[in-house]
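Worksheet for the structure shown next.
Of the protein chains in this complex, all but one are displayed in their positions.
Then we have chain A:
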Amino acid sequence: MGLTFVLGAATGVEWGDMLFYAVLFVVLLALIKHYAWGPVTDMMEKRATKIANDLDSAEEARKNAEQVEEQRVSALKDSHAEASQIIERARKNGEQQKTTIVADAHGEAQALKDTAKQDIERERQDALEGVKNDVAELSLEIASKVISKNLQMNDQKALIDSYIEGLGKQNEVK
């Protein structure tokens, strides 16, 4: 079997086969390029670029998110500080208000006390004045009565009596 093949090959070389296979292979190359290789590799290329783009955009999105997160954290910190500041200020205001109110009240009470004292003093003064006037009047009356009568024992007695009587009458009138 092998011998016949070798003999056959030796007697005549079918060099047409070479032409046939060369043409066949070139045609196969062209067909595969047009129908299979081209579209598939194009799509693979497209996918590679798309993946690269996606990776880039994902990286960008990650960076953005990080930035936003940072901003959020700093804003939160700021708001904490602001809140404590506001509370501090309010407390200070309250303290201040309290002291002023207490001071005002103290002042007012003092003023009221003072006026009351002054009123009392004036009243007392007025009363004393009135009493003094009465005493002077009485003394004048007594003196006039004493001068109008003679200085007799009997008369004196009568005078005192009348005076006392008069006093009683005066008091009743008063």
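The rule is short, and it goes like this: a residue touches a chain if its C-beta (ideal position, glycine included) is under 8 Å from a C-beta of that chain, and two chains touch if they have at least 3 such contacts; residues count from 1.
Note that in this section contacts and distances are computed from a predicted model.
Only one of "PepSY domain-containing protein", "ATP synthase subunit a", "Membrane protein" or "ABC transporter permease" fits the UniProt record of the hidden chain, and that name is "ATP synthase subunit a".
From the options A:L31, A:A58 or A:I164, the residue with contact to the chain not on display is A:L31. From the options A:T41, A:S57 or A:Q96, the residue with contact to the chain not on display is A:T41.
Taking the whole complex into account, chain A touches the unshown chain at residues 1-2, 4-5, 8-9, 12-22, 24-25, 27-29, 31-33, 35-37, 39-41, 43-44, 46-47, 50.
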